[in-house]
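The other protein chains are all here in position, but one chain of the complex has been omitted.
Our next item is chain A:
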Amino acid sequence: MKKPYQKPSIIKLRVGLLRDKKSGLLRMVRREIDGVPVKDLVRKFGSPLFVFSEKRLRDQFRYLRRLFESHYPRVEFSWSYKTNYLDAICRIFHQEGASAEVVSDFEYHKARRLGVPGENIIFNGPYKPREILKQAVLEGARINVDSMDEILDLEEIARETGQKIRIGLRINMDTGIYPRWDRFGFNLESGEVLSVARRIAAGDRLEVMGLHCHQGTFILDPEAYARAAEKLLRLARKLEEEFGWNIEYLDLGGGFPSRSRPKGLYLPPEVGIPPLSEYAERIARSLLLGTMARDYPLLVLEIGRALVDEAGFLITTVRSTKRLADGRRAHILDAGVNLLFTAFWYHFRIEIERELPGPPEPCTLYGPLCMNIDVVEENAWLPPLPRGTHLILSPVGAYNLTQWMQFITYRPRVVLIGESGQVEVIREAETLEDVVRRERLPEHLR
């Protein structure tokens, strides 16, 4: 039989960091999060429990903003709702000055409900239902168009409203990374972008004012962003010359890595993942080299994961322990892939709430679902864990709270530790009533 295939990949490592030799074992214990004891959190709010740190959220936002602003004069951060759209999280980023990046009617509604005005919304995504598209136009949102059909929709809306609509184009291109996402937007190398632009100009109802490119997620090559910036800039100039448009913004999307460990990356994140400062430098250098001093385009960033991932923890509890047929130890936790969607692609940092005796041994961590796929960590090295031990998994702030599912069991509480150490529930635990409220039992089944 042939072996399963994986696309070939090669990743450049940062050698200078190989010297980080801090003992992994010492870092395995975490008694508190932002000064609040893990034990107290569980006693008060139950287990499993998602915990977010307001301090980390704000610190990371301010760090990234300063980082980019120290390299380039005009930067806008747009909070990628899909990464985590809990009200409290979005509000914190909006307070820090982020606009909202949404990709659906639901996300658009959620941003508006939180009080974000249309002009502070960036509307992306491959499917924007007609109704919400029109609302976005009327409210002045920036719309990055994904397909020719969407252009037709927008031309129709322009006809209805009697206004010229200014749009952005989502571009996909070769920036030297794999996998290459070519399903979103218009392709650069094939010439599709230019023919679409000609079509837009001929229609005379739309005007292109921005270019957008989100290359993928957890991109480990800062140079890919430099290439994207360069290519977008060149394209912008071409569009300006050929069609007389004014390209005001270049949106490089998100995709910056957090300190998580993707499966397949064999080195710890401290070694294998370039620091975000490298990304900022490369992007800024490309943009500065390619622009006249007087017309710096606005650089938009839709950073999701790198802003929120490390601010989120999941406290979970060992509910039972067994030996597998091959002698390996296995622990069953009260949180599984129903809550940790990202466990399919990432290894979490696993910390124990207190020091435990005994040498670490390889073990597997399972969730509570009766499904074979419910594996939180296939191969952890942990001392023998007594029943009831709390584990702290991180980083889990990105994508888990939007992609988690109501499956087999309830979804737990989410709390936020405020900057002065107060702990507040930002999402209540799910109840039976939440789940069944939308169900209807037909008359003949009653």
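Criterion: contacts are C-beta pairs under 8 Å (C-beta built on N, C-alpha and C of every residue); 3 or more make two chains touch, one makes a residue touch a chain; residues count from 1.
The rule is simple: contacts and distances are computed from a predicted model.
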Can you tell which of "Putative hemin import ATP-binding protein HrtA", "RiPP maturation radical SAM protein 1", "Nitrous oxidase accessory protein" or "HPr-rel-A system PqqD family peptide chaperone" UniProt lists for the chain that's not drawn?
-> "HPr-rel-A system PqqD family peptide chaperone"
Have a look at A:Leu13, A:Met148 or A:Val423 and name the one touching the chain we're not showing.
-> A:Leu13
Residue of A:Leu86, A:Leu188, A:Ala229 or A:Leu265 in touch with the missing chain, whole complex considered = A:Leu265
Out of A:Phe106, A:Tyr178 or A:Phe407, which is the one that touches the chain we can't see?
-> A:Tyr178
For chain A, residues in touch with the removed chain = 2-13, 15, 176, 178, 180, 264-267, 272
